[in-house]
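Structure first, commentary second.
The other protein chains are all here in position, but one chain of the complex has been omitted.
We call the chains A, B and C, going by the order they appear; numbering starts again at 1 in every chain.
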Amino acid sequence: MPDTFAHMPASPLPFADVPDAVHARAARVRLACFDVDGTLTDGSLVFDAEGRELKTFHVHDGQGLVLLRKVGIAVALITARKGGIVERRAADLGVQAHVHVADKRAQVQTLCGTLGIGLDEVAFMGDDLADVGAMRAVGFAVAPADAHACAGDSAHWRTRASGGRGAGRELCDLILHAQGRLAGIHADGRVS
Amino acid sequence: MPDTFAHMPASPLPFADVPDAVHARAARVRLACFDVDGTLTDGSLVFDAEGRELKTFHVHDGQGLVLLRKVGIAVALITARKGGIVERRAADLGVQAHVHVADKRAQVQTLCGTLGIGLDEVAFMGDDLADVGAMRAVGFAVAPADAHACAGDSAHWRTRASGGRGAGRELCDLILHAQGRLAGIHADGRVS
Amino acid sequence: MPDTFAHMPASPLPFADVPDAVHARAARVRLACFDVDGTLTDGSLVFDAEGRELKTFHVHDGQGLVLLRKVGIAVALITARKGGIVERRAADLGVQAHVHVADKRAQVQTLCGTLGIGLDEVAFMGDDLADVGAMRAVGFAVAPADAHACAGDSAHWRTRASGGRGAGRELCDLILHAQGRLAGIHADGRVS
Partner (left out) sequence: MPDTFAHMPASPLPFADVPDAVHARAARVRLACFDVDGTLTDGSLVFDAEGRELKTFHVHDGQGLVLLRKVGIAVALITARKGGIVERRAADLGVQAHVHVADKRAQVQTLCGTLGIGLDEVAFMGDDLADVGAMRAVGFAVAPADAHACAGDSAHWRTRASGGRGAGRELCDLILHAQGRLAGIHADGRVS
């Protein structure tokens, strides 16, 4: 690493004040589920003149989902909305997408059955009323900083970043950190 | 509900400092009207190279409008601009849209006649000069945090959120709260 | 006007701390010129996959330009970039557009000749190096809050709002205020 002349301290990973109990929840995660709108996006619903939707993800979140996948943690995007865009984004990142899901809690339970894991090994990140059922069922419920109060109240942990502005990556980093994988990734500049 | 290890307090619903008189206005609402640009959007007017407009709503606002509708409060989007996008968004949410409206106050009065309610039972949320007439006529005038001063000065209440960033949902939540419906919705994770 | 129960004071027009000399400059304006990118937009240059540009204006700025026009102040959008979008937006608002302008100062001088006014009766709002020449020539040079330092240093006044987030409207309001027209517009909810 270079000698450092940075005039500002690098922003530390925001985990210094994460309680041990939250670390313990993150350490158990084998499946990480992410709501899309308001969680992996900033909640914007953009429509063009023909009524077609555009959607905006964040490049940092994508990197985080790929890192989770590479260390062997299952990743699923779960949305109540229809979603060719979500399915394509998931395919690009090599993760699962489940769209037009009416009952997210039931979807998570199905995924647990397929993977042969328990709900206590699941992280679910969500930001609003439709996520609350799933969040209350899993071992590690997480909300972005700007989640609606009903989701924030159902979370074990809230990220410092807002939805679509790095909240997803922050959860990925915490899981990797709690499972002892993050320092090596940063030192190598890649997953070794 | 899970035991809570959140290291940050969940953001409370921002109603603790709402005066009783504002609660009383919200409790009477049977029709909630929303301007679109600057109120349900952040004021951005996006055009593509062919001159077609794109428009950006927020997923939290949509959830709020649906909740109002489900508890039996009429909801109308009212805009001076043309608007296939607004009409489609309203249809998706199951609410009314009135576009290309030259006189919003007159439009609100027409809606009152159709519903058989008084202007004192109407909430109108707006952010600029074209909304001021309607805001001065209704029982509950509301402006987003970043409304133009002329609309802020005509409002009984201003939300903490900005237009297109949850201001609409904040009004929906206040109405539901004032009418005794919000706690049950959050406890159940849905409208019971 | 309604009795007011707002729990937050309405945001005042931000002119209380504007020096008299700036008011005097605003009071003389008969032509208001606006750079586009970074001034009437937030500086974003959006391209689609075919290389076509999209552009985002703000609804508050549009209202301000219309108000200037209605009280008889000439309004011109002046951009160095090509611009079907700018020309269409200007046409919608009933103001002039001058696109693909290599020398903005020369363009302003031409407009002064056509209108039979002096450079001291011109306001020019710009945000970067290409605007500096025009800003140094006119009677009232204005920069958005987030202008590049080179434009900020060339301005008689800087708005509180950023480019594309109401900076244009703030200048319109100041001009209307300095010319004694703003209070009546706000009281009537329209240009009387």
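Heads up, the rule we're going with is that a residue touches a chain if its C-beta (ideal position, glycine included) is under 8 Å from a C-beta of that chain, and two chains touch if they have at least 3 such contacts.
Values in this document were obtained by computation on a predicted structure and should not be read as measured data.
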item: Shown chains that the omitted chain touches within the full complex; value: A, C
item: Those residues of chain A which, in the complete complex, touch the missing chain; value: 1-2, 4-8, 10-13, 48, 52-60, 62-63, 67, 84-85, 88-89, 164-166, 169, 185-186, 189-190
item: Hidden partner interface residues of chain C, rising order; value: 17-19, 21-22, 25, 37-38, 43-49, 51, 54, 127-130, 132-133, 136, 141, 143, 146-150, 152-158
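Basically, only the chains that are shown with their structure count from here on.
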item: Contact graph of the chains (line, ring, star, complete, other); value: line
item: Chain B on chain C, rotation in degrees - Cα superposition, rounded to nearest 5; value: 90
item: Multi-partner residues of chain B (at least 2 other chains); value: 48, 54
